[in-house]
Every structure is written in structure tokens, then in C-alpha cells.
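All protein chains but one are shown in place.
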Amino acid sequence: MAEIRRIRIKPPSEKAAEVNRLVTPGDTITSDSDYMRGHGTYFEDTKLLASVAGVVETVNKLIHVNPLKTRYNGEVVMSSSVESWSADVVICESTRRELRRRSAKDELNMRKYLQEGDLVSAEVQSVYGDGSLSLHTRNLKYGKLGQGMLVKVSPMVVKRSKTHMQTSLRCQHHPRQQRIHLDQSHREPAGRHPQRWFHPEFGECDAFDTCILYTYESSMRYTITELLVPEKMENVVEWTLQRLEQEGAV
Amino acid sequence: MKVIVSAAEKQFINSAIASGKRLDGRDTYDYRKVRITYGTERGCCEVQVGETRVLAQTSCEVVKPSGARPSEGMLHINLELSPMASPTFEPGRMSSFGVELNRLLERSVRESKAVDTESLCIVVGVKVWQVRVDLHALNFDGNLLDCSSIAAIASLHHFRRPEVTVSGEQVTIHSLEDREPVALSIHHMPICVTFAFFQEGKYLLVDPSDREESVMDGTMVVCMNIHRELCTVQMTGSMLLLKDQLSRCCQIAIVKVSEITEVIKSALANDAQARKEGRKHGFAESKVSSRITTGHMEEQTIPIKKEVDGSGSEDEMEDEEEEEEANGEEKNQNGSDVKIDSPGVGTIGEGLRNTWGVPTEDSDDNGQDTIMEEKATTEADDKRGGNKSCQKNL
Partner (left out) sequence: MAGLELLSDQGFRLDGRRPHELRKIQCKMGVFKQADGSAYIEQGNTKALATVYGPHEVTGSRSKIEHDKVLINCQYSMATFSTGERRSRSKGDRKSQEMQLHLKKTFEAAILTQLYPRSQIDIYVQILQADGGNYSACVNAATLAIIDAGIPMKDFVCASTAGFVSDTPIVDISYLEESQGGPELVVALLPKSDQIVEFQVNSRLHLDNFENVLDMAVKGCKDIHAVLSRAVKENVSELASHMNKT
């Protein structure tokens, strides 16, 4: 198996104060009441204790514990009003936003455009008190995603950014960058991004949009079957990283 | 299984517990009244703890022993929760509540080796006695476990199995007429005591009633015998306790267990006496005849205070209590100012004009013979400022 590469492309904003302290649930983080409580912590009497195992991070006065492997940073939604469609939204610190829409009540019009199981790219409009979200797809960027493969990316590898638009961009780019045999059809571009690439074991390439595009372009040098070999995958990752470094994204 | 209890009621019960009072006037460590009655058949007994009732019947039959233990008999305990006891029990598959109760009973009676199973062996590897204790919940008013465990033990002690003689290869099971049946060999009497915890472990009650169970955090069951041996202890419920709370519960449990063991022993003795003297015994004789079978409570004096600033919440709360408990009985011996216009309507003070359209002359009582009509004089008290009529819906 490939050796572990420890390269992280850090955007400048994240170089804020990071207390590299590891905590486990129940550990006391601080007794100082000055700090505000963030995710992964809870109050007990006057002390702030950790509730997950992870790294303590302090941003100004906010302390939170980053659990490094978590499903959600947001909440699981289940809005079930009679009129609107209910959705199960998973919001995580990753590019993945998977929506499954289940109808609470039949709305024929909706069914023309969307059905159960469709993948939709939408933006969070507002968050209600109980955790439900209001989504909208009013921008042209959003809407139903037609083709493509869902790549599950381990959330810890993904860099945080303001908008998580990566998926849809990728899909839209498919038609343009197809340079392959017809019989390999449109599933091929998706196949070029096996999720293993983003697994920490192979390469620590944080996934953000340019990175994905570069990786895609680099991968075009090989055929599909070649790509399945670990060494070739490594090469692609290296090329991508070099390119990113050149462009000063380090 | 949960009884639906309103938030206001929950708050009331919690605050009562916080001030050391219980709904039925008991102390924190008091049991309700325990009554044990035996039936005519051996091994049949009914136990009442307050209003909770469980019927137990022990029976036995000869079976082949299990391969793992060929020289031991078997003991089975089963508690049935039928909808007869409570509308929250559903027929069919046992709920997790039922499984929990059954497991606790099994652990306390069977796994603590209360009954000597080796004495149940007839022929090793071929025939043994299988004793079954079937418990049925008749009425549920909280704390089914304690009632069931008392019933199981009382029933086991009362039961007699047929005598068996083994001569060489031949096994004779004597019928009940031939030889006197034999009592089971019982080592000790494990009794379960249930403690209910409230408000995150701050308060604790013994023998919770139905209402108290609906607001509790969780329970701790301590099963002990009078020899101060812990047979089973189980903490159930999503709560956190400290070590000294556990120890305290065990200390309290010892006292309770000895009290209850006394009750069982005296009931057994009474029944044995009655049988010996040839007196009538059994359920029919021992049931207390209740003339009024629906929600009847003994008379209680409930003071009704006069509120100066018009906030009648205390009044109304007490009145609600009255509604629940004193079904149709008004006690106004303290010279209170309740004026009964007609059955179903009472007023304190000069309220607004009654727009309910109730005729003021006495109409026929529809069987509510327990209403006392007192023509108390209304006090036209200026201080009160009127506007206080409590409608009693009977």
C-alpha cells in the first residue's frame, strides 16, 4: 500500500490559533468562564468539559473540539409539515450534500421535476429552531443533478470553505472534458474520481474545486484501467499537488 | 408503556415530592397496605399492594430433565400483563417493560436458588418436577414488580406438590387423597423492593404509585431476604447515581423486606390455621366487600383558603385534586363559603352572572347520592373583589 503522505494545503484563514490539545470525553478543557461553548463541549457546574474525542480549537473566545471524524456538524433535519416536502438533509463539513426528498403529501407539480431519491443541489436559506432547514434552488447554479456518481468523501479531509459547490461543478464539466471512447459513456469521468483518492491512506489532498479539476486533468493522461493501480493514482495526486503549489495555493 | 400525564400534574407531583409529601399521604419510605389472600386451591394467592393486584398460581408436573442438569428440577416464573390491568398494556407480544419485569422475577426467585431444585428430582435423568408459577396482573397502580414478587413467594410457600415414592424401578405419584401433599423445599424468601428516583437522583421514594411512576427518572430494584443477602439488584432508567445512594437504598430495603416477610408469614399462618380448624377459607371469604366500587375515597378535609388578591390558583388546584379523588363528595365542614346552586355547580363569592342556564331549583339527582348540599351563606366580601366561581364538574 502506498505510504502516507503528509501534505496539507492550508488556506491562510485556517492558520488561526490552534491549540493542539487532544481531549477525550469527560476531560476538563477549562475552568475559565470566559470562553463560549462550541461544538463538542458541554458545561458541568462551572467547568467546560469535552464531549467528543478530538483536538481542542480556540477561535477568539470560542472553544470547540474538532472530532476529526464526524458525520454532522449541523443537524439532521426532519421537517414534516403537511404542505411541503420533507427532506432528510445531511450537512457536513464536506462537499457532500445529499438530499433525499420524501413526500409528506402528494404534490403533483413537484413530481414532474423531482422524485424520491433525486440528488439536488440547493442552498440553505434558513435554520429553524428545531434544526429544520429551509432550502431553495432559486439560483441557476442549483437544481437537480442529472449524471454523475456520488463520491463519498471522508469529511475530515475536506477543507472548509464558504460555499460547497464542488459537486455540481464537476457534473457540469463532464460533457466538456470527455475525450474517450463512446462505449465508455459518461460514467467514465465519474470513474476517474474513485473515492479512494481522497482517503488519507493514499494522499492528503484536501478536496476543493480547483483541486478536483486538476486531478481530473492529470488523470486524463492514463486510461481507466491504468488508473486502478495505486502507483498511478499516486502520480496523479503528485502532479495535482505540484500544480497547486505552483499556483501558490499552499 | 406510559400513562399520559399532563405537564401541570407532573409539576405538582414533583413539587410535592420535593417538600416531602406524597399524593396519598404516605411517607417517603412507606409501603402501601399489603394484603395477601389465599384461595382454596393450594398455591393460589392474590396480593394487593394498594390498588395494584397480582394473582399467582403455582402448579407442577413431571417432565424429563434437561440434559445439562439431569438431577435438578425446574422452576418457571411467568408474569402476564393483560390489558385487564391497565389500558397501556397491549395484548400479544410482550413489551420491553414486561420483559424487564419477567427477567427481574426470574433472577430474584429462580437464579437466587430460593427453591431447592435438587429436591424436585424424582429419578435422575428421567423424571423431575417442573414447577410453574403463573402470575397475572389484575390491576395496575404502580409498582407491579414488588407485588408480583410477593405473590410469587407467597404462592410458592403455600403450594403443596404430590408425594412421590420410588421403589426400585417403579415410581408412584400419590394422588392428593392418598397421601398428604408435600411442601416445596424453599431456602429463603427473596422480596423485591422498588425505589423510584426523581429529579436526577435527588429524591427517592419507596413503592411508587402509578402517578409517581409516570414522573420518575428511573427505578432501582433491591431484592433481598431477611438473612441480609442481596439476591438481585438492578438499576433501571437513564439516570446516574452515586455509591452512597446505592448503599442507602440497601439499608432501607432491609427494613422493608423484614416487614413484608412478616406479613407473608402471618398470612400463611392464618391460612394454615383456618384450614386446620376447618373454617371456611379461600378467596370468597377473604374478599372485603366494597359497596361503592368506583373511585371511592375516604372523607378528607381539604381547606379552601380565601385569596385576597384574586389569584385563585391554589383553590383551583385543590379543587382539581378534589375532583379526582373525592368523586362526588364535597366536604365543607370548615364553614367554607361554597354555595351549591344545583348539582354540578358551586360558587364561592359573588361571581358574574351564571350564564350556563342551570335551573336554580333542585333538579333530580341522577344517582349521585353522595353530594352534600350545604346552604352556606355567601359572604359578600368586598376585599375579594368577586369573580371567583369554581365550577365543579362531577
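Labels A and B are assigned to the chains in the order they are written; within every chain, residues are numbered from 1.
Following the convention adopted for this analysis, contacts are C-beta pairs under 8 Å (C-beta built on N, C-alpha and C of every residue); 3 or more make two chains touch, one makes a residue touch a chain.
None of these values were measured; they are calculated from a predicted model.
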{"item": "Which of B:23, B:138, B:241 or B:274 contacts the chain that the document leaves out", "value": "B:241"}
{"item": "Sole residue of B:37, B:57, B:112 or B:261 that reaches the chain not shown, by the stated touch rule", "value": "B:112"}
{"item": "Given B:23, B:122, B:186 or B:254, the one touching the chain that is not displayed", "value": "B:254"}
{"item": "Those residues of chain A which, in the complete complex, touch the missing chain", "value": "4, 6-8, 20, 22, 24-27, 40, 42, 44, 49, 51-55, 67-72, 75-76, 78, 88, 130-131, 156, 200, 204"}
{"item": "Chain B, residues in touch with the chain not shown (by the definition above)", "value": "96, 99-100, 102-103, 106-107, 111-113, 218, 220, 224, 227-243, 246-247, 250, 254"}
